[in-house]
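To keep things clear, I will list the structure first and then write my remarks on it.
Note that one protein chain is taken out, while the other chains of the complex remain in position.
The chains carry the letters A and B, assigned in the order they are written, with residues numbered from 1 in each.
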Amino acid sequence: MEQHTLAQTLYGIPLNAYIIVSAVLFSIGVMGVLYRRNLIIIFMCIELMLNAVNLLLAAFGAYRGDSNGQVFVFFIMAVAAAEVAVGLAILMMIYRNTKSSDIDTLTRLKW
Amino acid sequence: MTLYIFYFLSFLAILSAFMVVFSKNPVHSVLYLIVTFFAIAGHYILLNAQFLAAVHIIVYAGAIMVLFLYVIMMLNLNKETEPHKSTYLKLAATVSGGIFMVVLIGSLKGVEKIENLNAANQSAGLIKNLGHVLYNDYMLPFEMASILFLTAMVGAVLLGKNELK
Partner (left out) sequence: MIKLVALVPLFPLLGFTITGLFSKSLSKSTASTIAGGSVLLSFIISLLLFFQVNQNPEVSHTVKLFDWIYAGKFSADLAFLIDPLSSIFLLVITGVGFLIHVYSAGYMHDDEGHNKFFSYLNLFVFFMLLLVLGNNYIVMFIGWEGVGLCSYLLIGFWFKNTDYNNAGKKAFIVNRIGDLGFLLGVFLIYVTFGSVTYTDVFSQAKFYTSDESVLVFITLLLFVGATGKSAQIPLYTWLPDAMAGPTPVSALIHAATMVTAGIYMVARSNILYTLAPTTMHIVALVGVITAVFAASIGLLQNDIKKVLAYSTVSQLGYMFLALGMGAYTAAVFHVVTHAFFKALLFLGAGSVIHAMGGEQDIRKMGGLKSHLPTTYLTFLIGTIAIAGLPPLSGFFSKDEILAAAFAHNKIFWLLGVAGSALTAFYMFRLLFLTFFGKFRGTHHQEQHLHESPKSITIPLVVLAVLSAIGGFIGIPEAFHAKHLLKSFLSPVFADSDLRMLPAEISHATEYSLMALTIVIAVVVILLARNKYVTKQELPLADGATMTPIAKLISHKYYVDELYNYIIVVPLRWVGQIFHSLVDTQIIDGLVNFTGKAVVWTSGEARKIQTGRIGYYVFVMVLSIVLLLLYISN
């Protein structure tokens, strides 16, 4: 029983706690994307969402005693780094062309 | 003791995440985001993923956030010039974010019961184990990631050039 309980918690922290923290962080990222108009802030909120996912993956991996979850986090980090590099370059292009970092100026994505 | 540390880190992460969204100055947002990242790195350590925590600090707080600051500096965005959305839209965004959170937690509820948990294995996050898995099972994706980086670098340089001819 004791062993069993120990196996399900890590230093007395239940897995559910990590799920809730990750979900909250992710929702804050979503809300930020909806809330702000500044492209850079929106981009940061996307990073926030990625980190929430990373945290959850690492938590699941740790609670299962499985290295694969952490390897996945590595790959997500790698992809995120590449994404940030390209994304920021695009952002600079947009700014150069529209002289603005306002997302509402980008209204051509239609028809 | 660790439970308190967990609460503290969680509180710090969520609070600074909120500050990322609500700060008027983008530079402040970046700084709050770094705080969030540090809190998440703390969580990693709590999860016995020390190497992950180190990489996280280096990649996110060290590289990505510096890139963000650099862009903000280059575009001179550190003023509160951003036009804000209408109150109505802000309310809608907050409400939908809240609904999203409720639904997300609701849909993840019960996940921990299904999983085949074995927290006793605390060596999963050690560099030795990780390296073993990474260079045995994930060799090909690992090499692919390097190609991805190369592509991203070329793409970023190309996009960043002043004029495309």
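Simple rule for what comes next: a contact is a pair of C-beta atoms (placed from the backbone, for glycine too) under 8 Å apart; a residue touches a chain by one contact, two chains touch by 3 or more.
These numbers were taken from a predicted model, which means no experiment stands behind them.
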### Task
Taking the full complex into account, find the residue in A:L15, A:V30 or A:V86 that is in contact with the omitted chain.
A:V30
### Query
Of the listed residues B:L31, B:A92, B:V133 or B:L148, which contacts the missing chain in the full complex?
B:A92
### Query
If the missing chain were put back, which residues of chain A would it touch?
30, 33-34, 37, 103-104, 106-111
#### Entry: Residues of chain B (touch criterion as defined above) contacting the omitted chain
85, 89, 92-93, 96-97, 99-100, 103-104, 106-107
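Throughout what follows, only the chains that are shown with their structure count from here on.
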### Message
How many angstrom lie between the centres of chain A and chain B, each centre taken as the mean Cα position?
### Response
5
### Summary
chain B contacts chain A in the complex at 2-3, 6, 10, 13-14, 17-18, 20-21, 26, 29-30, 33, 36-37, 40, 43-44, 46-49, 51-52, 55-56, 59-60, 63-64, 67-68, 71-72, 74-75, 77, 82-85, 90, 92-94, 96-98, 100-101, 104-105, 108, 111-112, 115-122, 124-125, 129-130, 132-134, 137-138, 141, 145, 148-149, 151-153, 155-160
#### Entry: Of all residues in chain A, those that touch chain B in their complex
3, 6-21, 23-32, 34-38, 40-41, 43-45, 47-48, 51, 54-55, 58-68, 70-71, 73-75, 77-86, 88-93, 95, 101-102, 104
